[in-house]
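Report on the structure given below.
The other protein chains are all here in position, but one chain of the complex has been omitted.
Up next is chain A:
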């Protein structure tokens, strides 16, 4: 039998976010809008964020993709709400490290998101998991550094 098991990828909490995505939709009052694709597979995310005084006040996503990409987007929007832009970016870096199978910085609590750590054992799926985070980084990057 194989040492990698599907249940390591498809944790219950991930499937819950896939089936009942949090923050699905679009923020109506302007704010930051980011569209990002994964050209190798066709996954796509439309992320809207409201950032005030360096704090992510609200975030919503829309898009199409597999369970991993959509669950990751749902978890990401939930995690960054109320956080400072700096902390959101730090979480994203931490998430990328987790995808590479690196040990996590204990000072950052990723909560439910740690359920996605199993993705690191499925290299073909890492880009699915990181799509929403890349979109968020791009959005706040544009905001923080307008140039």
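Just so it is clear, contacts are C-beta pairs under 8 Å (C-beta built on N, C-alpha and C of every residue); 3 or more make two chains touch, one makes a residue touch a chain; residues count from 1.
In the analysis below, contacts and distances are computed from a predicted model.
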Name per UniProt, for the chain absent here [options: "ABC transporter permease", "Cysteine desulfurase", "Long-chain-fatty-acid--CoA ligase FadD15" or "Transglutaminase"]: "Cysteine desulfurase"
Where the unshown chain meets chain A, residue by residue: 1-2, 4-6, 9-10, 12, 15, 18-19, 40-44, 64-68, 122, 124-125, 128
